[in-house]
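Before any comments, here is the structure.
The complex appears here without one of its protein chains, the remainder shown in place.
Entry: subunit A
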């Protein structure tokens, strides 16, 4: 069991809650990917686990590296170790992240270029899904497509969905403040009436795919590890 003050442990858990599975757009804490967490004084050790031995190593690398980064930035933390368990590329990923080598150097000759483009592609998908959820809510309340184009974030009531949309926008570096339009594309440009219905329809398909995939991954994780949670891991999660 942890011997640290509960506050640091809480901070660590909260920080891990910002680490997303890029493909599923949920945090590693929500998805049950944190297998164990130990906080000993200023030293933090985290073990991550995934639904299958062959889960995409590019996404796996991003999660391990992101977890390492957010924990390293926490005040009061001096040593961080993040290890991926039970994966075909565990050794290469763990060694590469620990040495802060970057992705290429972790897989010499087997990767070209870092993962920024991949990350952006999936953030853009995630953004379109969050946006479609909020837009569909407004359309159900009776707004027209034309009215939707005029909605700004300050017009929306505070909600988990809105917070998530804003966080995705911050990462995409597109307007996320109260004056920002709700309907922006992933480059921050305002949408137009002509393309809006098709964009919303495609985002809905994206949502179906992501949700089905997340359900499948959760199922496989529980098949692989049983329904037990990871050892020594808090049960509650916060919106990511």
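Methods note: contacts are C-beta pairs under 8 Å (C-beta built on N, C-alpha and C of every residue); 3 or more make two chains touch, one makes a residue touch a chain; residues count from 1.
In this text, contacts and distances are computed from a predicted model.
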Should one name the undisplayed chain from "ABC transporter substrate-binding protein", "Phosphoribosylformylglycinamidine synthase subunit PurQ", "Type-4 uracil-DNA glycosylase" or "Amidohydrolase-related domain-containing protein" using UniProt, the answer is "Amidohydrolase-related domain-containing protein"
Sole touch to the unshown chain from A:73, A:170 or A:211: residue A:211
Across A:18, A:58 or A:72, the one contacting the chain not displayed is A:58
Note that subunit A touches the absent chain at residues 23, 51-58, 61, 88-89, 103-104, 107, 109-115, 117-118, 121, 125, 192, 194-195, 198-199, 201-206, 208-213, 215-216, 219-220, 222-224
